[in-house]
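The other protein chains are all here in position, but one chain of the complex has been omitted.
What follows is subunit A.
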Amino acid sequence: MNPDKLFVTISGALAIVFTYWFFLMRNEKTVVAASDSIDIAVEGGYSPEVISIAKGKTTKLNFLRKDPSSCLEEVVISEFKVRRFLPLKKKITIELTPKKEGEFPFSCGMNMFHGKIIVK
């Protein structure tokens, strides 16, 4: 094998390992506990990404979309039957009063970006 081909092959293998590690071996994000209300920034994903809220109590999730990508223009919290449009740079409050404990995912309208609500 020519040196350039060897180089490309090794670089490719490393790039594959890196891609796998970078995207698919992410550590579980830190859980941020929300009291009465929590601000969630929407920019290339959700920050914080994992939120813990209390069962039986109403918690306000204030979404603020800073990302112009139309991918993130909607937030879907299907367990709570919520699909809301998030206007750019305008805070939108979604009130949740969970009745059961568990982990409930939320995502963008096209299911590309994800977050999680943990009800305790």
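Please note the rule applied: a residue touches a chain if its C-beta (ideal position, glycine included) is under 8 Å from a C-beta of that chain, and two chains touch if they have at least 3 such contacts; residues count from 1.
Everything that follows uses one rule, which is that contacts and distances are computed from a predicted model.
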item	value
Among "Alpha-D-ribose 1-methylphosphonate 5-phosphate C-P lyase", "Aspartyl/glutamyl-tRNA(Asn/Gln) amidotransferase subunit C", "P-type Cu(+) transporter" or "Acyl carrier protein", UniProt-listed name of the chain not shown	"P-type Cu(+) transporter"
Sole residue of A:V32, A:V50 or A:I92 that reaches the chain not shown, by the stated touch rule	A:I92
Missing-partner contacts on subunit A, residue numbers	1, 5, 8-9, 12-13, 15-16, 19-20, 22-24, 26, 43-47, 49, 60, 62, 64, 67-72, 76-78, 80-85, 87-93, 95, 107, 109-114
